[in-house]
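Left out: one protein chain. Kept in place: all the others.
Each chain gets a letter, A and B, in the order it is written, and its residues are counted from 1.
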Amino acid sequence: MHGRKAYELVKEFASGEKGHLKIFNNELFERVIEECNEHHNALQSLIRKMQEEGLEVQTAKNADHYGALVHHLSLTRNKRCLMAYVYNRAEIIRDLAWKVGLLHELPSEIQEKFGDSEEQYFKDHSKSLKLYMSQLSLDVNVDMVPPKDPYIKVRVLEDLGSGIILSDKSANFARHSMHFLKRTDAEQYISRGLMEELTG
Amino acid sequence: MASSGGEWSAEQIDDYEALISTTDVELLKKAWRNEKASPEILPFEEALVKRAKEQIQLMEETVDDFEESGHDPLIVSLYQMDLDRVQFLLRSYLRVRLQKIEKFMFYIWKTDTYRNRLSIEEEKFTERCIRDMGKHLEETVLSKMPDNYQSVLKQSVISEEDDMVPEPQLDTFVVAKCERTTRPLYLDGSRQSAGFDSRDDHFQMVPGDLCILRYRPFQEELTSGNISLV
C-alpha cells in the first residue's frame, strides 16, 4: 500500500517521549523521498500515455487519469509526512534554543540526534532570539516561572569554576557547594542541569 | 525619604504606591492573561510595554539607591518583589507572543490583520523565523521533491490555495469575563458564528458575567475590551 513508509516515519516520531528528539532516521527518510520520485515517474508516464492518445489529462477521466491521480495523492501524502517529521522536530529544537540557548554547548547526547541541517537550524534560531532580545534590551528566556522569592538556595552539581560573575556578586561554583543566588541568575544553570534548587 | 524601620509614614506609603503605579500593572496583567488565553496573536500593547519598561528601570534605580543608602531591608525587598513581578509579567507577555509567532509564522506573515499586530522587533523576528524555517525545510525536504511539489506553501502547483499553512484554532473554548456589556450577538446553532441581530434569542454578557465560550464569535468583544480572558 502506498504511503506506509511515510506512516512509519511519522509514527516513529510520535512514539518518542513527548518533547524529546530521537536520532534522525536518515534511512527511512531517504526511502520515503525515493518513493516520491517513484510516484512521480509513474505519474509522468501515465500522463504521457494519455497525451499520446490525444486525451486531455485533467478532463478525460479514464483508468490512466485515476491511476495518475492515485500517484499524485500518494506523492503529496509522502511530502506531508516528510514535512511534518522535520517541522515537528524543529519545534523541539526551538524549545532547546529557548531553554539552553546559544551561549552554551549542547550536550553531545543531544547533538548526536540532529539530522544534517538541524544543527544549523538550532544555531539560526538561537541567533534570531538573541537578536530580538538585544533589540529590546530585555531577556525573555529567563524568569520562566512567576517570582516567589527573589533569592533561592541551590546546590552546584558539577564543577563550574571559580570567580563566576553574577548580577550581584561573584562566586566559586565548586561541585557540591551551596549558594544563595538571585533566581534569575540561577535559572539558566538549573535549566541545564548544572545546579538544583533546594527547598526546606 | 525617612530610613528608619518600623511604621511607614503616609508619605512613604504614597511614594510607594505612586512608584508601583498599580493601574499599569493591572493593565499589564490583563494584557498578559488575554494573550496567554487567546489562540490568536492580539494587537501589541506598544504604549503599555514602553511604560512598563520605564517603570522597571525606575524601580531598579530606586532599589539600587535604597541598598546603597542602607535603607530598611524589608522595604527594599518589598520593592524588589514588586519589581520582579512586573518584570515577570512583561517577559511572559512578550514570550507568549514570540511563541505564537513561532507556531504560526507563515500565516501571520501573509495575513495583514495579524501582521499589523506585531511590534517592529516582532516583525523582524517573524521574518527571520520564516527565513530559517524555509531554509531548513528546503534543504531537508523540498529540494528533493519532484518539480511542481517543491513549494513550502502549496502541496503542489495544482493546489488552489496555500494548503500547507498552519492556522490558529479560533473555535477553541476560552473562559471569558465581562468588563462592559457586550453587543447582542446572535449565535447559530453550533455557536460558531455570530451576526448582528435584534432577534429575541440573542446572547449578551453584562459586567461580572463569567462564561465558557467558543473564541471565534467573540473576537471583537475581546479586542474592544468588552470582555477579557481568564
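Keep in mind that, in the parts below, contacts are C-beta pairs under 8 Å (C-beta built on N, C-alpha and C of every residue); 3 or more make two chains touch, one makes a residue touch a chain.
What we mean here is this: contacts and distances are computed from a predicted model.
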Chain not present in the shown complex, as UniProt names it (candidates "dolichyl-diphosphooligosaccharide--protein glycotransferase", "GPI transamidase component GPI16", "Ribosomal protein S5, MRPS5" or "GINS subunit domain-containing protein"): "GINS subunit domain-containing protein"
Residue of B:Glu127, B:Glu167 or B:Glu220 touching the missing chain in the full complex: B:Glu167
Omitted-chain contact residue, chosen from A:His2, A:Lys123 or A:Lys182: A:His2
Interface residues of chain A (partner: the chain not displayed): 1-3, 7, 10-11, 13-14, 19-20, 42, 45-46, 61, 63-64, 66-71, 73-74, 77, 80-81, 83-84, 87-88, 92, 95-96, 99-100, 107, 109-110, 144-145, 148, 152, 157-158, 175, 183, 186-187, 190-193, 196-200
Residues of chain B (touch criterion as defined above) contacting the omitted chain: 163-167, 169
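Criterion: only the chains that are shown with their structure count from here on.
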Rounded Å distance between chain A and chain B, as computed from the means of their C-alpha atoms: 25
Of all residues in chain A, those that touch chain B in their complex: 33, 36-37, 40, 72, 75-76, 79-80, 82-83, 86-87, 90-91, 94, 115-118, 120-121, 124-125, 128-129, 131-132, 135-136, 138-143, 146-147, 150, 183
Complex contacts: residues of chain B adjacent to chain A: 53, 77, 80-81, 84-85, 87-88, 90-92, 94-95, 98, 102, 121-122, 124-125, 128-129, 132-133, 135-137, 139-141, 144-146, 149, 155-156, 164
